[in-house]
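Read the structure below first, then the notes.
Every protein chain but one is kept in place in this view of the complex.
Should a chain be cited, it is by its letter among A and B, assigned in written order, with residues numbered from 1 in that chain.
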Amino acid sequence: MGGIARRAQIGMAMFLIAEAVFFFLLILAFVYFRAIPAIAPAGMLFTAALLASSFSMWRGWRWVTIGLGVVFLIGQAGFFGTTFFILAGVHGLHILAGLVALAVLPASALKVMALYWYFFTAIWLAIFLVASQT
Amino acid sequence: MNAWLCAIDHKRVGILYMLSALLFFLAGGMEAMVMRAQLAAPNLKLIAPETYNQMFTMHGTTMIFLVAMPVLTGFGVYLVPLMIGANEMALPRLGSLSFWLQLFGGVLLYFSFATGSAPAAGWFSYAPLSEKAFSPGPGVDYWALALLMVAGGSIGSAINLIVTIATGRAPGMTMRLVPLFVWMTLVTSVMIVFALPALAASLVMLLSDRWQYARFFDPSQGGAPLLWQHYFWIFGHPEVYIVVLPAFGMISEIIPVFSRKPIFGYPFVATSTVAIALLSYGVWVHHMFAAALGRNVLAVFSAASLLIAVPTGMKIFSWIATMWGGAIRFTTAMLFAVAFLLEFTVGGLSGVAFATVPVDWQLTDTYFVVAHIHYVLFGGTVFALLAGVHYWFPKMSGRLMDEKLGRWSFWLIVIGFNTAVFVQHFLGLMGMTRRVYTYPDLPWYGTLNLVSTTGAAILVFGILVFCANLAMSLFFGAQAGNDPWNAWTLEWAAASPPLPQNFAEIPQVRSRRPLWDLKHPEAPDWAA
Partner (left out) sequence: MIAWDWEPSVVAGCAALTIGYFAVARKRGLSRMPYFLAGVVLLLLDLVSPIDTLADRYLFSAHIVQHFLLALVIPPLLLLGTPAFELGGLARLERAIGQPPVSWLLGVGTMLAWHIPVLFNAALANDGLHIFQHLSFLVTGTIFWWPILGPPDRQLQALAAVSYLFSACLCCSLLGAFLTFGPVGIYPAYFNPPEHLWGLDPKSDQQLGGMLMWVPGCFVYLSGILGTVMRWYMAERTA
């Protein structure tokens, strides 16, 4: 059996495929109903925070990533009460779970968590790009 | 007790899955018997219509999500490491978590009975019936939340199996040499990763609707009920192959051993499995032929649905060809395996009938569907499971099951099942609607329903005999030894039951039948 690192990476990759299917269908439903609002300029700031957190993740700065992630989540609160809240909320829940994991897991897990983090940054970018089209 | 509650050893977790599935199987069976009692004669009023709706909803949900998937997962989790020569699953704690998620989901679902409001919108919970307006009680909420947990557990165990098979094979066991049960489990697990999230997305959207956060499916608020159907069946169709492919894997292990011949056409069986997996994502609309979708759409999905019968048919030919010219040994396991071939073929044929749109338009939502699904799911999956239990029980417990009781249970189950379900084809053709708590006194309706109920009673008796066999053999069965069937895959090299670490030393694998090679050094497979 391969080392735990390799097993964890393959496992995380499979998990992210499942999440990709999940979010693809959710986003598709929102596009179908044209229910993704244009994201205000403030939204771009929080998106930038998330992108920056991916950069800090790449550099291995765990607590900077967590900090930037929290900033992003605070920005998400603005969507409460809209239909879009479901999509933003589900994504936000995953970011929150990721932040908790980053805070409590040992350093050896960071490489695998990085995959998770990049993926959910990409999902947010996808939502953002779709929002700018509708 | 603690050893079981905190177990992360794959053999313990596998058995937990099987026990849990058995309990829910009995519950689901009781729900079925309540329905069959209510349907024994026309215009009966043994139970209220609302109760009947809860019965068929819970029966379907239980059997698919709390019986079929968990028991197949359990066999996978138990057998895969042994078959590939590994000492443990790749991610043991994930494996344990997945089991408990699944179990708690089941408990949550059944808790709904205690609230007086079990879900009653059918196992596929179509909108807008499942929306708050038409299902105001908490039943559908329990259903959705329970299934979210079960789906999570399912995805977790699928990931665990994929990583195990990818990284844990014994030296020399390339992907092309794995036992077919392992290959089918791998393909099924990949299918789960791609299909279960669709269910999760649907459930999140349904709960959002019900809790007033959104209007995805409610037409009165601009939603689209059809969207639920699409999304559910994008999950639902791969799901039916998910619950049958591992069963195919079991049959592919059992028939060769009791025919004393290697499987015929291993590459074809393996490749056709990939074909089924891929095609299954392209036929979901055949569950929606009665929704107004436009002729072009119907025609194309009809063609694709006819096509998917081909790879399955290939497998049936392979299994028959394996038996052909072999020295057949009719143990109870083999009896169930051969019966599986016949029953599943019947189910497959009725399924192909549905692929033709005009036929579907007449028969959809009649008892013809009920007959079809029970032939493939009971005659298929459950029969294969019964074969698998008789085959692998000696490995898991160290004792043999009683062959005499086995034969009794086999005949009772075969007679009971076919009596109960075969007549439902005719009831469907005569127009009897499914999911309605009673029916009028039309010609033959009463008689055939009574026949069906009688058959169900015989079936229940057969299942009880089987359970008695299990219990008695567990305590009083003859010692099995490592390899009672003179089989060829690695699990039979381990002790019965296996030691905690499975193998003292991992063998070198050079062919698809490593144990044959060990037992026949003068004529090993790899020298052929």
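As a working rule, contacts are C-beta pairs under 8 Å (C-beta built on N, C-alpha and C of every residue); 3 or more make two chains touch, one makes a residue touch a chain.
Note that the coordinates shown come from a computational prediction; the quantities given were computed from them, not determined experimentally.
In terms of the touch definition stated at the top, the absent chain reaches B within the entire complex.
Shown as candidates are B:Leu108, B:Leu207 or B:Ala275; the residue that touches the absent chain is B:Ala275.
In the full complex, chain B touches the omitted chain through residues 174, 176-177, 266-267, 270-271, 274-275, 278-279, 282, 294, 296-297, 300-301, 303-304, 307.
Simple rule for what comes next: only the chains that are shown with their structure count from here on.
Computed centre separation for the pair chain A/chain B is 35 angstrom, with centres defined by C-alpha atoms. Per the touch definition, chain B reaches chain A in the complex via residues 86-88, 90-91, 94, 155, 158-160, 162-163, 166-168, 193-198, 200-202, 204-205, 208, 213-216, 222-224, 227, 231, 234.
The residues of chain A lying in touch with chain B in their complex are 1-2, 6-8, 10-11, 14-15, 17-19, 21-22, 25-26, 29, 32-33, 83, 85-86, 90.
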